[in-house]
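The complex appears here minus one protein chain, its other protein chains still in place.
Coming up: chain A.
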Amino acid sequence: MPLSAIKTIVKSQNGVGAFILPCKSLSFHYCNWWGSSRGMNAFIKASLPTFARNNPQIEFSVSPRPRKHPVIIAEYINGTQRSICVKNLQNEGVREKAEFLRNHSGEKDRKIGNPVTSVNESVRGIWDPFHGAKVQL
């Protein structure tokens, strides 16, 4: 056999062809009794239907969590979970937190050194001392 092949798997590039929103589900937990949930309850009554209609790719769930602070829990495609406690926030503040969780990628927060990453190799190649204007064959 003069030639064999090496088995690999294609690398996903989310957003190159199709875009899958990393946020998979959002669950809103509220308490009817505690005052810290007042903004959350207002958000659920006033803004959540519109918010859910604008994001049909996310699974929404609302559940009571008595005698606890209100919390939004998001699950992501890569299996991670991220939750934000929204105690004492008003309607707008809760909406901002929900949008933050929706837009998040689900990756861990880490410092990005080089802002450009690419799977394609450089067109010019690695620098080589033997190639250039002065090299004569």
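Everything that follows uses one rule, which is that contacts are C-beta pairs under 8 Å (C-beta built on N, C-alpha and C of every residue); 3 or more make two chains touch, one makes a residue touch a chain; residues count from 1.
By our rule, contacts and distances are computed from a predicted model.
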> Under which of the names "Origin recognition complex subunit 5", "RNA polymerase II transcription factor B subunit 2", "3-methyl-2-oxobutanoate dehydrogenase (2-methylpropanoyl-transferring)" or "Large ribosomal subunit protein mL44" is the non-displayed chain listed in UniProt?
Replying inline: "Large ribosomal subunit protein mL44"
> Considering the whole complex, which of A:Thr8, A:Asn32 or A:Ser63 touches the chain not shown?
Replying inline: A:Thr8
>> Residue by residue, what part of chain A touches the chain that was omitted?
In response: 1-14, 16-18, 20-21, 24-25, 56-61, 77, 119, 128-130, 135, 137
